[in-house]
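To start, the structure under review is shown below, and the notes come after it.
All protein chains but one are shown at their positions in the complex.
Coming up: subunit A.
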Amino acid sequence: MISDPVSLMKTPQISAENESLRTFITSQIPKGAPLIRARDNDNTSLIRFADLNNDGKKEVIVFYETPDQAVQLHGSIFENKNGEWVQRITFDGEGKVLESLRFKDITNDGSIDIIAGFSRGDEELQSGLVVYTYQGKELEKALEVPYSHFVIDDLNDDGINDLTIVSLKRNELARMTTYQYENSFIELDKLELDKSVNSYYNVVAGKVSPDKRGIILDAGSGSSSGYWYSEMIVMVDNKLTPVLNDDQTYKDVQIYSEDVNADGIYEIGILETPKGWEHFSFDEIPWFYSYYQWDGKEGMTFVRQQYHDYKSRFFLNFFPPEWHNIVTIDTKSNKDEYLRFVMSDTNKTVAEIKFFSQQDWDKDHGGWDLLVRVSDKVIAYKSYDVNLELNKNKKVETDVAPIERKGNKDE
């Protein structure tokens, strides 16, 4: 009479509407072909809704894979006719991998366009960007360009979305092109970039100062160990204009540009040496990550600073801005064993970080709170200051590391 409760678990239903749609889609696409999502994280659902033909009703767009066919990527559009779903169009995708997928009105006609990035699954090869427009009958390709990165923003601030393509082929080509649609895509401007760049590991677009929109390219350069810097490009009179020079944004580790203080303006991160460590070797220094905003001219203003583990195993809360140049790390610290954060003016310890082996942790860890577990180590902390109290006021479940949350990268 009594059975195992776990065996009675069942995936929850989705709404009847969605269920019938899913069944219909499954019946229309080749059997066994899985629906796919784009590789990037921007659009994560498998069945997507967008009003492509501006008729007030949303169409359904799916992409699916048929690995054993000549054309491996397909898309399909479904329309709702008086409560009945009908398949409108099936089209072939380019390449093998759906890299990105955006639904934005880029042609400025009020209807949503599909902006899809494809690749052949090889990092070295250029990816291809296709802008599809759909007016109810035919799917038209409004644009086909090779790209490394693309962003959709309104750089020239004219209220119309524009599309900026970054193409990079190391030592051969590095170019940024901004398009805007007026009956067809026209180039607003084109900017040649540094060809020696290995890759752009992060590309963001948005506000870079209170009254200016721009693009930040976080670039990796150099051979072997390499170095990193950020390029900030804004549009002045429809001309792509770099601001800041590479030295200002130079860093020895990858730091992602992001909006750390949630004011809607992007910051660029650089490394700073904690006070007292000036004469240590690079590998010994427990670097601080400092984030700066463009001041609108040629300089940068300090925004926030935090300690970020050089292997990205953990990071601490942002220090309060007024601690800048005051908080430091005791020079007896070792960034793989023990770190002590002190205020250089009062010599007050504000936090400690300690690395435990799993055995030592299990034996005794009195007074230490768990920060994070990594493969062979348990990293724990103690804090003595309200600003680094991390999650102290909450009941910390042992596996949850009380770490500052970052903002959503793409906002």
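Note that contacts are C-beta pairs under 8 Å (C-beta built on N, C-alpha and C of every residue); 3 or more make two chains touch, one makes a residue touch a chain; residues count from 1.
Convention: contacts and distances are computed from a predicted model.
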Name per UniProt, for the chain absent here [options: "Peptide/nickel transport system permease protein", "ABC-type dipeptide transporter", "Ribosomal-protein-alanine N-acetyltransferase" or "histidine kinase"]: "histidine kinase"
Touching the absent chain when the full complex is considered, from A:Y250, A:F314 or A:W368: A:F314
Positions on subunit A where the hidden chain makes contact: 1-6, 8-16, 18, 22, 25, 35, 37, 39-41, 44-49, 62, 201, 308-309, 312-315, 372-375, 391, 394-397, 399-401, 403, 405-406, 408-409
